[in-house]
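Only one protein chain is missing; all other protein chains are in place.
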């Protein structure tokens, strides 16, 4: 964790793997006077892709951000890089979508208050009224958008307007029990994080905990992933499990699942907020 | 663990849940002078089933085993119990089936030598010659039964004869890469333990680690289960996982999988040998 | 989990291990018409002690609770048993002690609201005012007892009066950063649960996370235990760890510690509330 007063920038880069990449980028940054704090890189030899995350100190930047970005872009074009930069003094803005279950919502709000999630939480959106008091307790705006098959398109349109108006960077689906339409999801590629239960073997369809109970699983788990058009099939960010036994009732499995879900969702969101995730070929690089 | 010289018996009971069960069984055992060492019970309120495991000392048995068993059977008939008894001085006999991978085989042999698996390993059976030297090292008989589609029925017949001749109680499929026919499996209900990889989400079909790699899973796991006619779908005994990341190549996933597989298989076999597993409705009670 | 409307009782028994124990207890319960729902037992062959937990249904009790307890007491005297009984329709009353850190408090309150902790939380006691708003949010009484070396004896006296007046059964020290005096602790033997960090190797004294950081530990952990006169040395109820690495700053270790602390504390309290813990020789039996 960085003390808040220091301005830092994080550069994320993806490109075809080629010689000289690292030197060129490091040279440009050095030329502008920046001090590299962290750097992680990864090469996928199968995909032939290179990934890098560089976090650096802006305190002694000799030029300005625009000039720096222009220089980076020149290197980027040379090496066919996709890149993006974020600045610590421009905090990300998050919206949280919920339905009726409160465990993930509370978990995110408490971690945020404890300083674990470096972002502004701008609002809570829900298809139910149930969790309005929780948002109130934490001084957050709460927006209710009830969804029916008939109203879905229109309500999602209103949600998108609201998200755009507040310049939202990241949407956390904190047990939002409503499938977002494909056109909605496409507005926020790799910027919507969902959490769902996971079992070995997998169970699809309704009442998964009941089915896991019937199957006698010895583990219950959860997966956090970016939402894509294909439900529950986007790039996996984080997974974890807890042990179960024959003593666990369906309710016990649900309880254990809740603990895993909230931890896994928070871990995934934290990774996103710290610009540690890169996505390619429907999977992720998550730097540590 | 019990010091080897003490003769103990383990009684496993399943029946519809009814009042007085526990008292009746305890009374019978007490009446014969046995001292209960451990007792575990479980009720499944959904299935209405009761399960009990009682391990007791035979040192001061006032009658004999036959008389004791007859008395238990009387109670059993009254309560509609299924029961079985095993004696520590009649060690279970295990056969290990392998193909070419040696990690699970070595693991079982070393744990056996370290005293972790209370059984006699009577032989190693394989569809390949590769692991004969390992069996030799540990002074075990090795039987080679190459399997082709044409020979399968006949070879399995020979295997069954051999298993019967040696009075085998338990078959460990220690990465045996050949599907046993349904008629074979039916000869050893809940007495064949298999190990296979497990992923979230699940991948069926060939080259699962490659597919898990492509999907970017963050966990690799393994499941030990009793073999049934339906491949990989029998009662789950034990499961575990290890963390994975974008840094893991397919080979790394395989390596992590190996570690999990051998641990999970050994844990499941140990539970079986200690008569801690009861099966019902295609799932298990595994007492601890 | 039991549906709330059913009245159940839980009997906890400790005694020297002797033949006929199990039969005698089961017989008494059966004689009164009770139906055993769960039973766990454990024998410690080294200590020669026997431990049992029996949970049973009171719905068809043929006598009454007083008569049942008298019968149990007769058996107890015969076998030199220590025993206690609790009834599901008499919920335990818990007080939570806190200082300034809110993560364990919130965790307990949210789990309580989610139905995971079967008790009445009667009040929050603190040596600081900071967490009063949290108690308010959940509609709980908050009592502030500032402690100085001079006032400690008197303030603890007032706390004890308040605890007695509300008939408190269990005290959760949810990161209460004040050592309770020995005379206080003695009033609630095995009824005060504390949580503290744990490291490998252990670090005593001030600023443990800083010392763990300096030592380069690869795990951070937490231990929940019953408070005794000797600080942090009472019977261990539950322990868990999380992985750490060179990338973790002191703040990161503290953050990971928080997650472990709250989970471990909640697990220990849950075990106590469900009467699953027996204490002997400064250690615990925790039935599952």
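Letters A, B and C mark the chains in the order given here, with residues in each chain numbered from 1 onward.
Convention: a contact is a pair of C-beta atoms (placed from the backbone, for glycine too) under 8 Å apart; a residue touches a chain by one contact, two chains touch by 3 or more.
Here the structure is a predicted model, which means the values were calculated and not measured.
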Per the touch definition above, residue among C:91, C:207 or C:247 touching the missing chain: C:247
Hidden partner chain, touching residue among B:182, B:251 or B:281: B:251
In subunit B, positions touching the absent partner: 1, 102-103, 106, 110, 114, 116, 137, 245, 247, 249, 251-252, 255, 258-259, 263, 288
Missing-chain contacts mapped onto subunit C: 42, 44-45, 198-202, 214-219, 221, 223, 235-241, 245-247, 249, 281-286, 288
Footprint left on subunit A by the chain that the document does not show: 19-23, 26-27, 29-30, 33-43, 60, 288
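In the analysis below, only the chains that are shown with their structure count from here on.
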Copy pair subunit B, subunit C: interface residue numbering same or different (half cut): same
Innermost chain, taking as reference the mean of every protein Cα atom displayed: C
Separation of subunit B from subunit C, taking each centre as the mean of its C-alpha atoms, in whole Å: 36
Distance between chain centroids, defined by C-alpha means - subunit A, subunit B (Å): 42
Residue numbers of subunit C (touch at least two other chains): 288
